[in-house]
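See structure below.
Note that one protein chain of the assembly has been removed; the remaining protein chains are unaltered in position.
And now, chain A:
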């Protein structure tokens, strides 16, 4: 018979589940859990400067490891500060466990100090959530949280634990088993055979890969499918790296900032094979005009995604890795000479223009200069905005889980804490965070965390002293009326970084920015690399919001 407090039980269960790092911020209602953590010999707690940073650090770890990672916060403002990071994880299907302290059970509903309805607040932004009402429940709830977060379509799970439950003694015979993901749903082999026939019969098929391919660990199989059936392959923002960008069948990212030829190829497709993607509006533009001539095969583990936006001719609800494993032996190898040469000619006529690629002081040039200093082992994260789109277009991603970004929620402030998380999960890798001056300021306090943990994170700050993508849209679609998208007063980011104890390097005054950049990237430890860019550089091409993908400008 074992006996311990709820808080000690939580920590023991996390340890048993393999958690070795927790990102968090303590507070009154979480103190018993922190006291329990002080006794743990295996869990390293990363003290963040803001709970949102903790949420994104957990996300960064989870996006690299592929397993659920944990963040911890107190009640009230601690929990509300976590909300953005949890919602972000929901939209990108990232397995995180958010543990929050709560006021004691008897005080719930009394507007107690630092009380907020964390459970009610997080219903729509979690895959599932729990309010634990007795310490004994933890024996079921903690393993269930891990199981739910990593099974089927992954997602965030929140566990809200009142302070008295954390302090309550619980006796039990044995620890619950360590949980593993549930078996993926069974799918219909007849549908797989039908899909194979459609692929064989198609003349102008396109493979469309989404983040599900990464989550399922199916990137290699997706590439094999493309090669076997001669499928030009486009990737969503979430899937970049699933197929190397320089693969002869890769046709780049589709959608709002995809290359012209990519969207034109999709326009001509007679079959679209959608694997682990969800027809997001930024990817497909105006729904009715997306792939107007194509039949659709849709493979996704989440049944509610099938037929949600576009009706599929063949829909298969299953783990994309398992479905591809069944599909591959059924797809006859063929070489589609005519279609591939047509795709090649579209690519030649409407390539992605990357002006300034030779100049490291321009956006594309800086991205290429960074890529030239690194190999495929590096992890690239980004914040949200122009720099994110430039990196998505231009960085030569070549492996799954190389690229971490906030796709669905588009959260400015994601990139830097996610990079810290990535570096904690993979300390042997260099982690580069592309950011903008708008985004970086949204979680800049985590510079202190990066310095404390001495993580190998390099921030490439593209500073245009504006909210670039807003500025761009006001220029293009709001009669050049620039409203609230320019920062009037410059910020001295170098001083800020140094103030937090991070090294800072400025490319602007450097006579040889490539050399300065290489030196900074190759020196271990956290570093801010600052580069001023022109605020009138826009991301092109661009599909105007609400328009069809064929109506790109620029």
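Methods note: a contact is a pair of C-beta atoms (placed from the backbone, for glycine too) under 8 Å apart; a residue touches a chain by one contact, two chains touch by 3 or more; residues count from 1.
Everything that follows uses one rule, which is that contacts and distances are computed from a predicted model.
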* UniProt names the one chain left off this complex as which of "Formate hydrogenlyase subunit 3", "acetolactate synthase", "ABC transporter ATP-binding protein" or "NAD(P) transhydrogenase subunit beta"? -> "acetolactate synthase"
* To do: Sort through A:14, A:36, A:98 or A:148 and give me the one touching the missing partner chain.
  => A:148
* Structure fact -> From A:303, A:336, A:361 or A:503, the answer for touching the chain not displayed is A:303
* Using the touch definition up top, pick the residue from A:123, A:183 or A:515 that touches the left-out chain. => A:123
* To do: Provide the residue numbers of chain A that touch the chain removed from this figure.
  => 119-120, 123-124, 127-128, 131, 148, 302-304, 307-308
